[in-house]
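Note that one protein chain of the assembly has been removed; the remaining protein chains are unaltered in position.
So that you can tell them apart, the chains are marked A and B in the order they are listed, and the count of residues begins at 1 in each.
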Amino acid sequence: MISPVAFRGRAAPLIGSPQAAAVERGTRRFSSHRAEAVAEYPDFDAMRRQAREIRLHTLSHLGHYLGEFAANCEAAGGRMHWAGDAEEAVSIICGLVGSRRLAVKAKSMVTEEIELNHGLEAAGVEVVETDLGEFIAQLAGERPSHIIAPVLHKTAVEIGLLFADKLGSPNTSDSSELNQIARRHLRRIFLEADVGISGVNLGVASTGSIVTVTNEGNGRLVTTLPRVHIAVMGMERLVPGIAELGVVLEVLARSATGQRLSAYTNLVTGPRQPGEADGPDELHIVVVDNGRSQLLGGPLEEILACIRCGACLNVCPVFKQVGGHAYGSVYSGPVGAVFAPAVFGLDEHGDLPFASTLCGACKEVCPIGIDIPRMLLELRRRSAELGIHPRWLEFGLDTFSRAASLPSLWSAGGSSLTGFLRMRAIDGWVESLPGPAGDWTMARALGAPPKKRFQARWRRRGKG
Amino acid sequence: MAVVQLFATCLVDWLAPQVGDATVMVLEKAGCTVAVPAGQTCCGQPAYNAGLEPQARRMAAHTLDVLDGTQGPVVVPSGSCADMLIHHLPELMAGDEKYEPMALRVAARVRELTAFLVDDLGVHDLEAASPGKAVFHPSCHGLRNLGLRQQPLTLLDGVEGLELVSQEGREECCGFGGLFSLELPEMSEAILNAKLDSIEDCHPDQLIGVDVSCLLHMAGGLHRRGSAIQVRHIAEVLGG
Partner (left out) sequence: MEKAEFIGRLPRAQEPATAPPTHLPRFEQVDSIVQFAARLRSVDGHDHGPVRPDQVAGLVHDLVEAAELEAFVCWNDVERYGVVARLESAGARRVSGDLGSDDGGRKQRLGALAGRVAGITGADAGLVESGSIVLRSGPGRPRSASLLAETHIVILPVVRLFRSLPHYLAQHPGAVGGISNLVVVTGPSRTGDIEQQLTLGVHGPQALHVVLVS
């Protein structure tokens, strides 16, 4: 069982680092672009309400829509595969890749989640990430730090040095030169690759289509050039039909980057059809559960409605200070603080629901209006039941609650505590406190409380 | 004028009693007769936000025992505690034969101070004066859970001599977060510093807020910076 302060150990060293400063700049920029896009739209809230209704409806009938999606995908010549957990998903995909040796990949959270690259590499397959940010993260041997901007934490100078070291390119920190270096390098790999592996932003039940939303075009290359395309899809990613897809796409890019639409909104329905010039000869869709289905019908179901735009990360005061690495999970920020413990368990991620001030900014910007604070509280309750809090805290709050239900004890306790604070105060300020309370004074001073509490003043006034 | 019940909150009671006095003054200026229900302690929010449900329920039950027997609006000079009383107590007591109906009754009567003044009483100008430049911090729970966006600004607008300037990222969290401020102090401090930077950039004479909790946290940070900015609850400004 993890302590709720485990997050502290990962986050504290990142605070104030150059990486954190880059995250702060990046998230601020995303947020202001989002705000502009939302302000320009005639009635964004009306679209959000529709998008929410669509996603919640889909989740409450997920079995039905998965069945419909599978039938339509197969009718278009695609093949469906069903994975109960990460291990099964990796083994299915390794089986599909078979003896092919080079795979190109488009950015996908679910493949990160199931640690697919690790599994494929162990099977002797070379896997190349092709999203520029993911490619950089892979070269650096790091995990992505943001849902839609994987190397938000890295500077151009660092990336230039990394390219020079790993690709033998001339050292530069010019982002467009770095981009060209990556383009040339990856083009060669794209043309050679035998398998393309992508995630799925959304699946359309009524047509069996899968939708990927990208800006770079790598998502299209991965799903078009290699002979075999394997799409890995979290089981919750569906919309009922094309009209519903239109609504959800209307809020997705605007919330993510402030774009009206991303550069490429790509719908794939089956493999290359008879008579078509190009496209893959085989399309496989691997549907992954890996802990998701246990949320259906329960108080945490709503987190599955997430469309992975990352807007909640960009407004989260906690995320903005440190970026995604502090979360110790593929899914970070407010959505990750619910998704990771809910789906993968409190044992491993029980600290994340506490990594929030409950300010509610996440819920305010979510294009689906997901009530993240409510679910953080639900997970805190479950964690507390498992005895996750440090003993001093639980003991402290228990004592506090007993005193608070007994006014005489409350008076006595409050008097002696405030008296103690006054005693330690110098010129009206308490600068240090012993024990766990020292964590308060470590971060800020505490104004010394006045001698008479409000209720005493009030009673005195009544007499006077 | 009808009687209003003042639920002062535990932080005001013990750490900022002057805010309680000022709230009484403001309510009386607005024509109310103020009562302070005896035996009030804490609404239970600290335990609730920690996930410690039995402890939260214990405090909530006591608070309901204190408030349910009274009449008229229950006014709270804190968006966060008002949110707890309005939204979370009914949730916490759901299914409890005795306390659920009490929680629903009380929730229907609870008002945050500025919402009560502006929305219920239609008061915009309390004839207060407070010369100088000020920034306002809208605390998150009041802002997002109770929709308190305009009410405090409307009231501050009526204060003579007060020049209100908007700091960058005004609606962003100050990093207090209750328990959060103790469990993740470095993070809390980092968020606080970002907030204080944007406030100091405005060179205000005072920082005005609607929640003593966030204000204690920000005042403690400003003190560490050697800042001369005065930190005041909105009731102190309106009562003056």
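In this text, a contact is a pair of C-beta atoms (placed from the backbone, for glycine too) under 8 Å apart; a residue touches a chain by one contact, two chains touch by 3 or more.
Remember, it's a predicted structure, so these values are computed and weren't measured experimentally.
Q: For the chain that was dropped from the view, give me its touching partners among the shown chains.
A: A
Q: Touch as defined at the start, partner being the missing chain; which of A:Glu88, A:Glu364 or A:Glu431 qualifies?
A: A:Glu88
Q: Among A:Ser175, A:Thr399 or A:Ser432, which one is in touch with the chain left out?
A: Candidates A:Ser175, A:Thr399 or A:Ser432; residue touching the omitted chain: A:Ser175.
Q: Please pick, from A:Leu62, A:Ala384 or A:Ala443, the residue that touches the omitted chain in the full complex.
A: Only one of A:Leu62, A:Ala384 or A:Ala443 touches the chain omitted from view, namely A:Leu62.
Q: Which parts of chain A face the unshown chain closely enough to count as touching?
A: 22, 25-26, 29, 41-43, 46-47, 50, 53-54, 57-58, 60-67, 70, 76, 80, 82-84, 88, 130-133, 136, 149-152, 154-156, 159, 175-176, 178-179, 182-183, 186-187, 190-192, 204, 207, 209, 215-218, 220-221, 224-225, 227, 235, 240-247, 249-250, 257, 259-273, 275-279, 281, 287, 289, 293, 296-297
Here is the rule we go by: only the chains that are shown with their structure count from here on.
Q: In angstrom, rounded to a whole number, how far apart do the mean CA points of chain A and chain B lie?
A: The mean C-alpha positions of chain A and chain B differ by 32 Å.
Q: Which residues of chain A touch chain B in the complex?
A: Against chain B, the touching part of chain A is residues 4-5, 7-8, 11-12, 15-16, 24, 315, 317-318, 320-322, 353-361, 363-364, 377, 379-385, 389-390, 393-394, 397-398, 400-405, 407, 410, 414, 417-418, 429, 436-437, 439-440, 442-447, 449-450, 452-455, 457-458.
Q: Using the touch definition from the top, list the residues of chain B that touch chain A in their complex.
A: It comes out as residues 8, 10, 12-21, 24, 36, 38-42, 44, 46-53, 55-56, 58-59, 61-62, 140-141, 143-145, 171-173, 175-192, 194, 216-217, 219-221, 223-224.
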